[in-house]
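A single protein chain has been removed from this complex, and every other one stays in its place.
So, chain A:
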Amino acid sequence: MALRTLISSSRQTLATGLGLGLQSEARNLGLGFRHARELQTFSLPDLPYDYSALEPVISGEIMQLHHQKHHQTYITNYNKALEQLDEAMAKGDSSTVVKLQSAIKFNGGGHINHSIFWKNLTPIREGGGEPPKHSLGWAIDTHFGSFEALVQKINTEGAALQGSGWVWLGLDKEMKRLVVETTANQDPLVTKGANLVPLLGIDVWEHAYYLQYKNVRPDYLKNVWKVMNWKFASEVYEKECP
C-alpha cells in the first residue's frame, strides 16, 4: 500500500466571523478585514503493509482496530479541536483557546505517535526484527553496551509504565545521545525534552495488545521486536547525525 503523507491535500478556508468567503490568498486590504487562515485537516495515513502482515506477532484484528478505529478517532477529534481552536483564536476567546490545549495535546499526540508507530513496524519478510547496523548500531553499543541491553531496558520501562503510554528510543539531537524514555497517555516524545527525536516508539496502551496478549504486557514487548523496523529508525538517526 502506498504511504500517503500525513497531511492531506484538502484545505479549508476559514473566513473570520465576518462570514465572507475570502479566498486563501486574501491579504489584509486595509479595509479592516482580518486575514483568512487556512486550516489544514489531517487524514488517516495508509499502513505500508496489510493488516495481517505482522502476524503472529500482532494479529490482523488488532492492527485493523488500532488503525481504523483508534488512530482514526484521534485524527477526527484532533481536526475537531483544531477547528474549534481556530474559531476561538479568531474571536480572541482566550479561555476557550486554553481549554482546548489538553484535547489538542491528547488527540494531536495520538495522531503523531501512531503515525510514527506504523512506520516503526514492518513484516518479518521485509526485514522486521533485523537489528540495526552502521551508525545507529554503533551508537546503541556505545550508549547501552549492547543491542540486547537496550531491548532489555525498553522492555523493563515499558512493562513498568502504569496505565497508558508509550516507551521510546529517542535521540537527543543536541547532545547527540540516545535515550530511552516513557511518556504517559498520548504525550509525544518532545514533551520529555524539546531536543528529543523519536527513533522508535512502542505503544503500551492496552488496546495495542490486549486482544492477543491479554494482561501479559511483557510478552507483547518481548515479541514486538520481531517486527521492529530498524531501517526506518536508522534513516531518522542518520538524518540527524550524518
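Here are some notes:
By our rule, contacts are C-beta pairs under 8 Å (C-beta built on N, C-alpha and C of every residue); 3 or more make two chains touch, one makes a residue touch a chain; residues count from 1.
Please note the rule applied: contacts and distances are computed from a predicted model.
Missing chain, UniProt protein name: "superoxide dismutase", from among "Aspartate--tRNA ligase, cytoplasmic", "Globin domain-containing protein", "40S ribosomal protein S8" or "superoxide dismutase". Which of A:H70, A:H143 or A:K222 touches the hidden chain is settled by the complete complex: it is A:H70. When the whole complex is considered, the residue among A:K91, A:K214 or A:K239 that touches the unshown chain is A:K214.
For chain A, the residues touching the absent chain in the complete assembly are 65, 69-70, 73, 102, 106, 162-165, 184-186, 205-207, 210-211, 214-215.
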